[in-house]
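Apart from one protein chain that is not included, each protein chain of the complex appears where it belongs.
Each chain carries a letter (A and B) given by its place in the written order, and its residues are counted from 1.
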Amino acid sequence: MASYLIKRVLRSFITLFLVCTIVFCLLRMMPIEGYFNNFDKMTPEQVERQLEIKGLKDPLPTQLLRFYNELLHGDLGNSSRYRPGIAITSILKERIPISMLLGTAALAVALLLGLPLGRLMARCKGRFPDHLGTVFIVLINAVPAVVYYLFIQMYGTSIAGLPLLFSRDNLVTYVLPVFSLALGNIAYYAMWLRRYMIDESNKDYVKLATAKGVNSKEIMSKQIFRNAFVPLIQYIPTSFILTIVGSIYVESLYSIPGMGGLLVKCIQSQDNTLVQALVLIYSALSIVGLIVGDVLMTLIDPRISFAKKGGAR
Amino acid sequence: MKKKIFVVFLSLMLMVSLLAGCGGGGSDVEEYRSLYSSDVATLNYLNTTTTADMEIPANTQEWLIQYDSLGNVLPGMAESWTTSEDGLVWTFTIRDAKWYNNAGEEVGTVTAQDFVNAAEYALKFDAAASYMFPAAKIKNSSVGAEALVSGEVSWEDVGIKAIDEKTLEFTLEAPCPYFLSCLTYGCFAPMSADVLNQFGDWDNRASFSIDDWNAFSEALDGISCEQLWYCGAYYLSEYSAGERYCMKKNPSYFEADQVYIEALTYTYNAEASTLSGEMYQRGEVETATITSTMAKSWSEGEETKDLFHPMRVIPDYSYFFSFEFDPQFDAEYEPENWKIAVNNENFRKSIMHGMNRVGAIRITDEGNAEGLIQNTVTPANFVAADGTDYVDQQIFKDLAVGNGVDAYFNEDLAKQYRDQAKTELAAAGATFPIKILMVYNPNVADWDSECTYIEKQLEDLLGTDYIDIIVEQGPTQSFLSNVRRANKFAFMKTNYGCDYADPLTYADPFGEGNSYGRFDLSEDPATKAIVEEYYAAIKRADAITDPAMTAERYAAFAEAEAILIEHALVIPCGLDGGYTAAKVNPFDGQYAPFGVSTLRYKGQKILEKPMNTEEYNAALEAWEKARAEAAK
Partner (left out) sequence: MNKFSVKDHLSKDLESSISEKIKETVETIEAQGSASAGTEDTAGETGPAGAAAETPDREHMSEEELFSFAAYDARQSEKLGYQEYSYWRSTFRTFLHNRVAVCFLVIMCALLLFTFIQPLLPNQADPNKIFFDDNGMARSNLQPDSEFLFGTNNAGQDLWSRIWSGTRRSLFIGFVVAIAEAVIGITIGLLWGYVRKLDFLFTEIWNIFDNVPQTIVLVLLAYIMKRNMFTLIFAMSITGWLSMALFIRNQVLMIRDRDYNLASRCLGTPIYRIIMKNLLPYIVSVIMLRMALTIPGAISNEVFVTYIGLGLPPSAPSLGNLVNAGRALMMSPNLRYQLIFPTIVLSIITISFYVIGNAFSDSADPRNHH
């Protein structure tokens, strides 16, 4: 376990290093406007000078080395266009907590609603609740989120008499964004729990239990559910991280000052340094999510041993 | 199971709604709430020119002068000023005003040196709006940052000085009749040395190298609302980037009695254009952006038709069509052939008189095209002398050949010019049809439709055997530098924003080295002669600087502009229109087409109910009347 974990973490560092390097090199090929606040008014000489000052004229390896050196000191550089002169770390510091909060809440709601729904569907396989749930899952997957989020916001607020926008102090404004964020995961957990539970119910141990006369409700909740839930556990950290990263639509609609909208904004303002920092952070987050997911799996399911697993997952 | 979920959900909702009771709660203060979608990039008002960034300083800082609602100059931070006999030295006496921090507490006194600080930073760093110093003809302001920093030109020799704590003196290179109107830009606002010292060793700035200035400026761009000081009608009480900001009325402001709105609250929303209309209807904001599509849809609804009105037309940005004389586009669009064509006056005139400009404007602003079209590059209501608006001068009336608001659209005339151009161009070796490359920016709403409209309209009228208009999508990023400045178009709608109250500002886009079609680079003798004539006329006009001879000055500029239009080097187009929904009367506010005046909320009141189109038109009429009255 320990040696597996060490290997795993080491590999993640290599991945992160490679991703950073590739992104860094790719972004150097972008138009140079992305480094200046008022490029349109600058003369070519000024641009040249500024490029030199910012060290963008140095050979690529030198720049890369400097970047890693700064990174080791916890410095992601300064934003150049989105919010000129402000350290990226301080921009992120304001935004990560709020996304974390909403992400946690959304995950809780997703588990709270998604798991019972999946269980219900599995138990009533082929009957009305199952069909209804399937329709819900298919719809959530098929209708673009951009569209139904908008409908939820518009009709949700007008029916409940809520303000349209999010505000930090008003807890009631958290309900709709959190619910919207959770929708995708509710469908996800419900769908997979149903599927795994149905798969499990064909297994021999269930037949044994039935033969022994254990009542079917107990089999459902004590045995099938537990076994079926195991593969889903692995996904929880990733889905949590994805909720933080992936709330672009929801954050834009409800004016939530989180991480999701940031990527869009920095792309629209062509802020190369910020794009680079965000890609780094998002990749790091997703890698951490995968590791935590794997570790959770081993902790919960003793049958899984990583020693055998080797390279391929 | 299902019941359980329902119970959990219900109790969650209940809990949340109970909690909600504590938060929120309406306040009784006069609050003006709005959404914004272009984020504020920096609070450093000395180094920005964008409207989004200037909204805060416009309301929280005070400039030397201010304008009233009719556009007359009033004393601002300067109590009074005098001009020397030769018009070269302007001396301002600074009012006894204080600086306040973001809690509204007094932190210092505004001095003349504060204005000099701002200028020194702007010029030595070459800040975004520093081009306004040379525009105001301030002595030695055009030498460039490098010369100033290296000491080649001493700061002492630049024409901005604090004589004593309360006396500020500007020295000009030449008399500048529009000097006062230059003073309401970002870099003419004061900034205290105490603020600047937070970002570097400001007191030791004489020894700064270029690199030091850059580092200093980068730090200053990141200024927070706690670090900034305020001397205007409001102070920035709260600022959270990309989230919201709030300005509160400063009760100690010297004209606090003219500030009616107690607080201005702005909330960031990336989807403001989608949501603000709905929020406005629900009474959650006091203003909303209304696209022309929305306006049309709202005007059909019984409940919504009185909620909005046309946007106030301000002659700050003028649109015109530019011909490219130095084409750099791809060979497939035949740049050499285009060169022959564009240098033919009859060809240009056939386009100018053949184009239905009202129709083109209608694509973006259906209801108000007649009110937006302009027959000169310098728009109406921009400057006037002796009670006559610049555009109402006889010389422009003589150019008119059309009927109705469009002075140039005349189909028969266009066909005549086309026939002449055809023979002349054939003789010059041009091949038909002439390919005309029109490029649009996909980020600008409806520009593509407008180009398609022009293509269809002109080709239908003049024939596809004569012209072949090719509408092409330009790059989404850095459109200006990749298309207009790179001269990669044949014919394009362009625009220019005015900087000060003088027709000279609208001659700037056509000066030598401009990026609006480069007719200065034409090698054709006929075009060259016209261009030289135009430049000579501009020079002549700018030489008339006596304040008593404003009418003559404007007449001379009109003469120059008439050359451009008469020979169809440029085709005027119009102004920006649009619609807005707001619970304020725009005519209450300060007015000037340049500078920060129209961004200020001083003087504005929150109305009981939104202004509708009729009320707007009545208010507009009343305002125009009052303005004409005041001009007499």
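Everything below uses one rule, namely that contacts are C-beta pairs under 8 Å (C-beta built on N, C-alpha and C of every residue); 3 or more make two chains touch, one makes a residue touch a chain.
Predicted model only: the values in this text are computed from it and were never measured.
K.L.:
Name every shown chain in contact with the chain that has been left out of the document.
P.N.:
Contacts of the omitted chain with visible chains: A, B.
K.L.:
Among B:Glu173, B:Asp306, B:Asp446 or B:Glu559, single out the residue that touches the unshown chain.
P.N.:
B:Asp446
K.L.:
Out of B:Thr51, B:Asn72, B:Asn204 or B:Thr293, which touches the unshown chain?
P.N.:
That would be B:Thr293, which touches the missing chain.
K.L.:
Using the definition of touch stated at the top, determine which of B:Met77, B:Ala241, B:Leu275 or B:Ala501 touches the missing chain.
P.N.:
B:Leu275
K.L.:
Quick one: say which of A:Met29, A:Leu72, A:Ile159 or A:Ala211 touches the chain that got left out.
P.N.:
Selected residue, touching the omitted chain: A:Met29.
K.L.:
Among A:Leu76, A:Ile224, A:Val275 or A:Met297, single out the residue that touches the unshown chain.
P.N.:
Of these options, the touching residue for the absent chain is A:Val275.
K.L.:
To test your reading of the contact rule: which positions on chain A touch the chain that is missing from view?
P.N.:
11-12, 14-15, 18-19, 23, 26-27, 29-30, 138-147, 150, 154, 181, 184-185, 188, 191-192, 195-196, 199, 231, 235, 238-239, 242-243, 245-249, 260, 263-264, 267-268, 275, 279, 282-283, 286-287, 290, 311-313
K.L.:
Which chain B residues would touch the chain omitted from the figure, given the whole complex?
P.N.:
273-275, 277-278, 291, 293-294, 296-298, 300-301, 356, 359, 362-363, 366, 442, 446, 448-449, 452-453, 456-457, 473, 476
The rule we apply is simple: only the chains that are shown with their structure count from here on.
K.L.:
Of all residues in chain B, which touch chain A in the complex?
P.N.:
Its residues touching chain A are 1-2, 4-5, 8-9, 13, 16-17, 19-20, 23-24, 35, 39, 41-42, 44, 47-49, 126, 128, 131, 210-211, 214, 217-222, 240-244, 267-271, 274-275, 278-279, 282, 284, 477-478, 480-481.
K.L.:
Which of the residues in chain A come into contact with chain B in the complex?
P.N.:
Within the complex, chain A touches chain B at residues 31, 33, 37-41, 46, 49-50, 53, 78, 81-87, 91, 94-95, 112-113, 116-117, 119-120, 129, 150, 154, 158, 163-165, 167, 169-175, 251-253, 255, 257, 261-262, 264-265, 269-270.
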